[in-house]
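Since the structure comes first, as structure tokens, the remarks are kept for the end.
A single protein chain has been omitted from the complex, and every remaining protein chain is retained in its original position.
Coming up: chain A.
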Amino acid sequence: MPKLKSAITGGASVSLSGPKKTKGRGFRQDDADRHSHLASRDFDSIGSDGGPGPQRSIEGWIILVTGVHEEAQEDDLHNTFGEFGEIKNLHLNLDRRTGFVKGYALIEYEKFEEAKNAISAMDGAELLTQTMNVDWAFSNGPSVGASKRKNM
């Protein structure tokens, strides 16, 4: 099974289940020199008290909105999500290739309750006739069996 190489972990520390169809020059090259210099185990963990649940950011709580209509503007999101609390940060990424919205947005509220209310109210709601999904962006622990989770 091909090892996953990384300057961060210095080797295969991510186990893959089952054989994979492989493709690319990366499997045919190996830069041992790079791995040995950069293997590291000391990472600053942001959050991670191990428990399940959302993780706070510097200024508050960040939620992820997906299914954002490609012509949506920041104003649309401010109008929709601003009613749950003051939006500290709004990050709406554009697709550099198309010029349209990439499809997701990150919104930061100061208070946990504000973010939680936005999620409850807007998950599954429509914006410009397109259905959005809203959830927390960061967690304080691993998501077990995430790949098996059904559509949320």
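As a working rule, a contact is a pair of C-beta atoms (placed from the backbone, for glycine too) under 8 Å apart; a residue touches a chain by one contact, two chains touch by 3 or more; residues count from 1.
In this section, contacts and distances are computed from a predicted model.
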Looking only at "AP complex subunit sigma", "COP9 signalosome complex subunit 3", "TAF1A polymerase" or "Protein mago nashi homolog", the name UniProt gives the absent chain is "Protein mago nashi homolog"
Footprint left on chain A by the chain that the document does not show
2, 4-9, 14, 16-27, 29, 34, 37-38, 40, 42-48, 54-55, 57-59, 62, 64, 66, 89, 91, 93, 95-97, 102-104, 106, 108, 133, 135-144, 146-152
